[in-house]
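A single protein chain has been removed from this complex, and every other one stays in its place.
Let's look at chain A:
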Amino acid sequence: MTATRIRPTTRSAGFGGIVAAEWTKLWSVRSTWWTLLAAVLVTAATAGQLAIYAANANTNDDPADDRGIVTVGSIVIGSMELTQYAVLALGLLVVTSEFTSGTIRTTLQCTPSRGRVLLAKAVVTAAVTFPFGLLLGGVGTLVAGPVLGEWGSAPVAGTLRDLLAVSAYLALVGVLALGLGAALRSAVLSLIVLVATLMIVPLSLQEPDITLLNRIADGFPGVAGGHFMAGDTEPYRAAWGLLLLAGWAVAALVLGRAALRRRDA
């Protein structure tokens, strides 16, 4: 035993310290790197595939007609349908791996405030997924651009706006996954609920093309995020799509915090 008494250093104690702890935990396991690598590969593959479809669908060589040129950004946005699962897996792992390995007890021992723990995890998840979204967008652009060739356009401002939108979408979906993971504890169960919420349920609602059901589907986070990324004006403005998605993410965090507080660790 050393005789030195340790006191909290003013620099990193408090919320910053909790964020630093979560940051350390995230980067000290290899699965984080594998998840990110998987996301890059899926983005490249999906963007490439969508670009091939877009190029192949365009056969009209008459320059007087609408030749069906698409923006590279729209291809990148389309590829998120699949890529998002690799990214939200990161948000899931941040919390569900703690339940699997039992380290949640260590975490709560270090920081008894469940709300602060979850908030720190959300900060770290967003801080990683947002810039990572830019990287993915860049990868998607680099793959889709050459494949589209003459059928693609990439105006700088528009593409940049699309990539930022993709980043914001991925960050929010990552936080949504985190909150849900905290509430449900199991990665598999959370993933099933996420696939259902982001894809299956809204798709089923849109299938019969009934206005009421379409409106309900528009309220789901994936659809709202889609409207936001596409810069739609109908059925609501793009900003509302962003707010709706953010609302889902916050709701998931609140749910996760309630579960962490109520249930025994």
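Everything that follows uses one rule, which is that contacts are C-beta pairs under 8 Å (C-beta built on N, C-alpha and C of every residue); 3 or more make two chains touch, one makes a residue touch a chain; residues count from 1.
The rule we apply is simple: contacts and distances are computed from a predicted model.
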Of "Cytochrome c domain-containing protein", "Protein-export membrane protein SecF", "ABC-2 type transport system ATP-binding protein" or "NAD(P)/FAD-dependent oxidoreductase", the UniProt protein name belonging to the chain not shown is "ABC-2 type transport system ATP-binding protein"
Out of A:20, A:41, A:200 or A:239, only one touches the absent chain, namely A:20
Touch rule applied to chain A and the missing chain gives residues 1-2, 4-14, 17-18, 20-22, 24-25, 28-31, 97-98, 101-103, 105-113, 262, 264-265
